[in-house]
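I am attaching a structure below and will ask some questions about it afterwards.
Missing here: one protein chain of the complex. Every other protein chain is in place.
Coming up: subunit A.
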């Protein structure tokens, strides 16, 4: 269920983690680990506890007692991770009263960085994020794709060893999404951060990831872990290659089964 053993200590390690909200168990006995510099994608049916997983790793929610959470080889409480991972939630959550640059440096400002220096750094990053000339614009003046790039820039500027991206492209149209995926890989290859990436799009998960984790229906756990051996840099044509298709079939099968379960669970019964 988990990963092949590796010599190096993983950056993040979860073992037997559960999380219960009232009478609902969102996550049960979840185990996973993420190596340094790895791009791991997580797919699963809706409501499978993906966001719960992220909230715990971001330090926002404490898991139920009993599991093991290790960051950089050291066991810790979830709240100790606050300020130590850079988290990007589904919605861009840009602050409407801040312009592009000031939104991008929000996290740096919170950790007490010099504002002028942070701004200068953000300005240098603008071209890479396709935001040249937009530094003085406010969120309501930007398109959805641009807002998302500002949010990503905010996440990148908060230089932490682990980045958590929760369906960052979920709200974008299909064309913009594929462009953003290639762009993200490009940026990632240059910055070499460790990324844990949630999506419900199997193509996206395979195209981006070194490894794809398939989560089960609720209560969620990692049902299937699959290494993606496709060469990098990955080009757009890759998605039509036989290797890609074979991987996709395998992962889709695993998800389908889980989607069915959660569908039945949420509908009480299913018509034959």
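Note that in this section contacts are C-beta pairs under 8 Å (C-beta built on N, C-alpha and C of every residue); 3 or more make two chains touch, one makes a residue touch a chain; residues count from 1.
The definition used in the following text is that contacts and distances are computed from a predicted model.
Enquirer: Can you pick, from "RND family transporter", "Malonate decarboxylase, alpha subunit", "NitT/TauT family transport system permease protein" or "ATP-binding cassette domain-containing protein", the UniProt protein name of the chain not displayed?
Expert: Answer from the record: the omitted chain is "NitT/TauT family transport system permease protein".
Enquirer: I'm checking contacts with the chain that's been left out. Which of A:24, A:68 or A:110 qualifies?
Expert: The single option touching the absent chain is A:110.
Enquirer: Give the residue, chosen from A:91, A:182 or A:248, that touches the chain omitted from the document.
Expert: Here the residue in touch with the unshown chain is A:91.
Enquirer: Residue by residue, what part of subunit A touches the chain that was omitted?
Expert: Against the left-out chain, subunit A lists 55, 58-60, 82-87, 89, 91, 93, 95-97, 106-107, 109-111, 138-140, 158.
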